[in-house]
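Below you will find the structure I want to go over with you.
One protein chain is absent from this view; the other protein chains keep their places.
Here the chain labels run A and B in written order, and each chain numbers its own residues starting at 1.
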Amino acid sequence: MVEDTRCEVSTAREDILQRVRAAIGKQAADEPVERDYRQTPSLSEGEKIDLFIDRLHDYNAQVYRCGPGEEAATIAEALAARGKTRILIPPGFPAHLLPTGPTFVPDTQLDYREIDATEGALTAATAAIAMTGSLILTHSETEGRRALTLIPDYHLCMVYTNQLVETVPEGLRALGGRRTSPVTTIAGPSATADIEMTRVKGVHGPRVLDVIIVAV
Amino acid sequence: MLISLFITCYNDTLFPGTGKSVVRVLERLGHTVEFREAQTCCGQMHYNTGYHPEAVTIMKKFVADFLDAEIVCIPSSSCVAMIRDHYPKMAKEAGLEKEVAELVPKVFEFTEFLTDKLGVTDVGATYPHSVTMHTSCHALRSLDCGDRPQRLLKAVRGLDYLELPAGDQCCGFGGTFAIKNAEVSTAMLSEKMRSVLDTGAEVCTGSDNSCLMHIGGGLTRQRGTARCVHIAEILASEEGDQ
Partner (left out) sequence: MSIRVGESAQAATFPKAAKKLLQNTQLRRNVRRATDTIRGKRAKVVDEMPDWQALRTAGQQIKKRTLRNLDSYLVQFEKACTAAGGKVHWARDADEANAIIIGIIQSHGQKEVIKVKTMTSDETRLNHALEAVGIEPYETDLADLIIQLGHDKPSHIVVPALHKNKSEIRQIFMDTMGLKELGHAPEDLAAAARNFLRERFLRVKVGFSGANFAVAETGSVCVVESEGNGRMCVTLPDVLITMFGVEKIVPSFDDLEVFLQLLPRSATGERMNPYNSIWTGVTPGDGPKEFHVVLLDNGRTKVLADEESRETLHCIRCAACLNACPVYRQTGGHAYGSIYSGPIGAILTPQLQGMEHSTSLPYASSLCGACYEVCPVKINIPEILIHLRRKIVESGGAALTERMGMAVAGYTLADSSRLGKAQKLVQLGRQPLDAIGLPGWSAARDLPTIPTQTFREWWKTRGAK
């Protein structure tokens, strides 16, 4: 039985590849791709940040700005504004950036139901894209595994201005060697347009997304 | 300039007034018009319905009839689109690539011929009516006509131009589509007629008599006075005509 299955599988593979080759013919074809679309920035640093904030506001995200060294106070402010007192953090989130007051629970392989019972999560990001208001997470030690920013109903994300790019191509290229880590791009809170094509905020992912932009 | 008129098969049979108007306008502008009597059709109906060998036969005839013409002027956007969009590919099958490549750049739709080739927008017409314009899908998307017809209309004395809402929507004709999918075609037509009637215009014009026949055929069943008139007939009108 086992051998039969294996034979069947390899036959399907060979059959499909054979059909593809028969369909496209023998000639190895190097079809040219013209990449005349925008891949470089055109805005000043200030304009870029303003655009990013504008896009985040479009998605109803609350945006906070602070300078270096002010992260802890800003985190405290953001959490207080949402009435959050107990927040999950990735295991590698820098302790010196955390304010006193709220309880921060490091995600040391909690099970999904435990995560579901928390008030929200605080993470860093790998990059952000101004044009689309996107945050990009590659789920590193400071960003946490994917479930951390998915199951809770609240996500507070901290991004540094030197991580912010203008265009989508720059954003994906900023991933560098981390592109084969799990990648999640986040543009606003979970939403749906399935009811009469109107964007409705909040379905399965976090219904509230706040962003702290830290100047560097 | 010696302008060869390709009247198209259905204008020849059903809308001779359009052809006469083209002649009147071009002669008024000081040009000589010839009509090559061997001409018949561009092959669009056969091509679009899937009858390619027949379409190729008709294309060969068109090429033979007009290859040595100086300019070919056609009062039908869809026939021009047929020639520009499909002849080059069909020519490969028929071994006529060279001839088609030579002929296609000499082929113009009537209004683009006036604006682009002759460089005129005021053709000396008078037409004291309110007019809206249905831009056919071929004029809009294949010929990329832009505002050329509107520029011509706005230069007509006495003409009150009214913009057609949802002007990029198909009227639902689509050749054999109106027969094969008559109910859907009718539903599309109803919307187009509503748009036309909403403008309150007396006349709905366009550069394709096929669409105008469709819209006009529906309008005569409606309460209201709007009627369809090909743009060439408006541009040919002079004071005292009506």
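Structural remarks
Assume contacts are C-beta pairs under 8 Å (C-beta built on N, C-alpha and C of every residue); 3 or more make two chains touch, one makes a residue touch a chain.
The structure displayed is predicted, hence computed values, not measured ones.
From the options A:Ala12, A:Ala80 or A:Ala215, the residue with contact to the unseen chain in the full assembly is A:Ala12.
Although one chain is not drawn, the whole complex shows that of A:His57, A:Arg86 or A:Arg146 it is A:Arg146 that touches it.
Those residues of chain A that touch the chain absent from the view are 9, 12-13, 15-17, 19-24, 28-39, 55, 59, 109, 112-113, 116, 129, 131-134, 139, 145-147, 150-151, 168-169, 171-173, 179-206.
Residues of chain B that touch the chain left out of the display are 7, 9, 11-17, 19-20, 35, 37-41, 43, 45-52, 54, 57-58, 61, 137-138, 140-142, 168-170, 172-190, 213-214, 216-218, 220-221.
In this section, only the chains that are shown with their structure count from here on.
The distance from the centre of chain A to the centre of chain B, with each centre set as the mean of the Cα atoms, comes to 53 Å.
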